[in-house]
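First up is the structure itself, then whatever we jot down about it.
A protein chain is absent from this complex, but the other protein chains hold their places.
The block that comes next holds chain A.
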Amino acid sequence: MTTTAPPRDADERLVPTGRTTRVLRRPEVGAAVAALAILLFFTVVADQFLTPSGVGTWLNSASRFGIMAVAVAMLMIGGEFDLSAGAMTGATGLLVGVTTTGFGLNVWVAVLLALVVALAVGALNGVLVVRTGLPSFIVTLGTFFVLQGLDLALVKLVYGQVAVQGFAKVPNFDSVRPVFGGTIAIGGASISVSVLWFLAVTAVATLVLLRTRAGNWVFAVGGAQSSARATGVPVARTKIGLFMTTAAAGWLVGMISLFQSSTVQSSTGVGDEFIYIICAVVGGCLLTGGYGSAVGAALGALIYGMTRQGVVYAGWDSNWLYAFLGVMLLAAVLVNNWVRTRAERMR
């Protein structure tokens, strides 16, 4: 018998678990299959769905949820939740709307100010969670209500009503709008700039998670915090950074919806925090932390955007969307649970 030496990095025992298994092991596979199925389903059911304007609409919807879902997914991989993420999109939008229309602040300055405030709130969330050791679910629930209260009370104090008016007439509005609320014509479809932001955020998040030291720490901190600490990973710094990332994403989405619609209401974003979490979980994130992917969360948001718009195009009652979301979430959790038990199984 002659045996040929296998190539250096190819172990002959790996052959049976080849490329297929390797692909199936990725956290985002389930979401990719589901996204494809939903795309096909609505293409068949609703004529408008795959038209250029239809695609533009659901991509825009998906992008605004996707940017947040990706950031929330990173935070969930790091083992934490942020319930204030939805209210943050409204709060940053309101801050810019109120300071410009109410107090005549320059739009660019207001946009930067909103970013600084968002980062500060994110840092506060992080420091509170790290210092007190309380579940982030509780801490950010508190921040969520504080933000919601401020959104309502402060705006009403300034305007006597709960929506910002006349934002489009503010000086320099047109110079900022293309950055957050613009559209680009691509092959007959007008694609929102937010879709580009969505792609960029997903790409950067993927790179950070898989190819940087910080990304390694995110997985470690969420997967086994005491082990991470024992190997010298700066646990507190990593977690605070994640909360600040989520807050910054909230700012970005807040700016996008503000400049797209040129108005913002006190209730903007409230309730969306759960949709971000659902998108992340559908995309393969474990609720217990330590596992998930940015691409998966982006696919989860795509599923949400397609379904939201598809239901409208199909002429159904849009309330079915929530029932669908619930089913998706349960299905995703069951699949993820199965995946995790397999991955964690101790032989």
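Heads up, the rule we're going with is that a residue touches a chain if its C-beta (ideal position, glycine included) is under 8 Å from a C-beta of that chain, and two chains touch if they have at least 3 such contacts; residues count from 1.
One rule holds in what follows: contacts and distances are computed from a predicted model.
S.K.: Can you pick, from "Anaerobic sulfite reductase subunit A", "Cytochrome c oxidase subunit 2", "NADH-quinone oxidoreductase subunit F" or "Monosaccharide ABC transporter ATP-binding protein, CUT2 family", the UniProt protein name of the chain not displayed?
M.R.: From the choices "Anaerobic sulfite reductase subunit A", "Cytochrome c oxidase subunit 2", "NADH-quinone oxidoreductase subunit F" or "Monosaccharide ABC transporter ATP-binding protein, CUT2 family", the unshown chain carries the UniProt name "Monosaccharide ABC transporter ATP-binding protein, CUT2 family".
S.K.: Using the definition of touch stated at the top, determine which of A:Ala224, A:Leu287, A:Leu321 or A:Val335 touches the missing chain.
M.R.: In the complete complex, the chain left out is touched by residue A:Ala224.
S.K.: From the list A:Arg131, A:Lys169 or A:Arg211, which touches the chain that is not on show?
M.R.: Considering the complete complex, A:Arg211 is the one touching the chain left out.
S.K.: What does the interface between chain A and the hidden chain look like in terms of residue numbers?
M.R.: 9, 11, 13-14, 17, 22, 207, 211-213, 215-216, 219-220, 223-224, 226-228, 230-233, 290-291, 340, 343-347
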